[in-house]
Structure formats: structure tokens, C-alpha cells
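Let me begin by presenting the structure, written as C-alpha cells, before commenting on it.
Moving on, here comes subunit A:
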Amino acid sequence: MRYRSVIDMHVVNRMQAFGWPPVVGALSLLLVLAIGAIVGSQGPDARAGMYEGMTWNGAIFAVLGPMIGYGFTSMGQYFPLALGLGLTRREFATGVSLVFLGNAAVYSAVITFGKIIEVATGGFGLQIRFFDVFYTGTGPAWQTLVQTFLLILGVLFLGAAITAAYLRFGQPFLWIAGAVLSMLAVAILAGIVLLDGFGRGLLELLTMSWGPWMAVIAVIGAASAGIWLLLVRRTQTR
Partner candidate 1 sequence: MTAVQTRSLTKHFRDVAAIDGVDLDLDEGRVHGLLGRNGAGKTTLMKLLTGQVFATSGQMRVLGEAPVENASVLARTCFIQESQKYPDGFRPRDVLRIAEGLYPAWDRELARELIGEFRLPEKRPIAKLSRGQLSAVGIILGLASRAPVTFFDEPYLGLDAVARRLFFDRLLADFAEHPRTVILSTHHIDEVSNLLEHVVLLDGGRVVIDAEAEELQAAAIEVSGRAEEVREFVGDADLLHLQEIGALATAAVHADRGRAERARAAGLQVAPVSLQNYIVHRTNTAVEQTAAIS
Partner candidate 2 sequence: MLDESKPLFIAVADQIEDGVLDGTYPEETPVPSTNELAAFLRINPATAGKGLNRLADAGVLVKRRGVGMFVAPGATDLVRRRRREDFRQAYIAPLLREADHLGLTTQELITMLTEEAPR
């Protein structure tokens, strides 16, 4: 099956594919553990406060962040080579989708595994949170699995969709997308400042329960995937 070549391309850079994410992840975990050790030495109160505060600890993004870059690279660098070697856009899309699914499956499993250990050992004995945070879900383990899987997959497709749109529409796309996003930000800010109850409503919306949030992530991911698939079928090389 020719789409397997697309997967092969993605693992040529072994460090990029398998090396850096664990290294970067391990380093940031070490950093958090070090912070935990320092804060923990100041007594149980500080330790409890830290455990609470670290719910919002974003160190896990050291692992999740590069994923969006991975989406960019697939479209920006592997697409021209795939077409140059005679693969069809359909074969490329199939291969890339499998790469993305594999990535999401492996990393969500690793993170869930980390979370189970973290919870069971009381934050690795130091009362820290690395895996068991807001972004990966502080609920039961299966929720973390589902949440990180959807999050990673959504981010990968989003990156690919943005790059595909850029390849398709060129520089103007970046300008227009940037303008739309900043207008949206200004509108929200204006709403919070000017409209009574807007800010509170927004806060309620943002703190909705786990289920709806997953639906939102799934919708964003599916929309990105859909747009990407639509665009990639019409993308030309330069």
C-alpha cells in the first residue's frame, strides 16, 4: 500500500518523531519535580496550596505544543515530496491521517499512564501535578485518555489545515486569519468591558462541564480535519 510511504517519511527523522518529545517531556517533568521538592520543604501548607495551584500547571504543553508544529511540517514539507514522488493527494491524506491517529493514540496513552501513577503516588511523593492537570482532565483516567486523544488529534489537524490553507491561498490567508482572530479578541474584550453580564456569561460558558468541552474539542478537530481534507485535494505544489 503506497500510503505507507507517507508514514515512512514521517519517521525518517527519528529524533523528531520519537526522540525529542520524550526528552522534552522528561526534562519538564524533572523541572516540576524540582519545584515540588523546593516548595515541599517549606511545610505541609505550602505543599497543599501547590497541589491546588498546579491544577493549571501547563508544563505538559512541552509535550503537546510541538504537536501543532508536527501538523505544519506534514503539510509544508512532506506534501511536496510526496507529490514529487508520485503519490496522490488521497494517498498522502490517508497516510498523514494514520500518522496523526497513531501520534494521538500513543501520547494520550503515555499521558494517561503518567496520570495514573501520579495520582496513585500522590504527585510522585512531592504533591506535584504534571499529568493530572486541567488540560488533560482531572477526572477519572478514562476521561484523561479521551480528552488528550481528542486534544492532540484536534491540534494536529488544525496545524495541517492552517498550512493547507496557507498553501492554497498564500499570504493573504495569514493576513485575513490574523485580522479575524484579533477582531474576535477585541470584540470579546469589548463585550467584557462594555456589556453587563457578558463576562460572567463567558466565564460560565468556559467552566462548563467535561462532556460539553469534549464536544467542543471534537467539533474543532473534526472541522479542521474536514477543512484540511477538502483543501488538500485541491492543493498544488509550487
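Descriptive notes on the structure:
Going forward, a residue touches a chain if its C-beta (ideal position, glycine included) is under 8 Å from a C-beta of that chain, and two chains touch if they have at least 3 such contacts; residues count from 1.
For anyone wondering why these and not others, all candidates are chains of the complex that A comes from, given by their letters.
It should be emphasised that the depicted structure is a prediction, and the values quoted were computed from it without experimental measurement.
Any copy counted, the candidate of 1 or 2 that touches subunit A in this complex is 1.
Residues 2, 4-5, 8-9, 12-13, 16, 73, 77-78, 80-81, 83-91, 233-234, 236-237 of subunit A are the ones touching candidate 1 in the complex.
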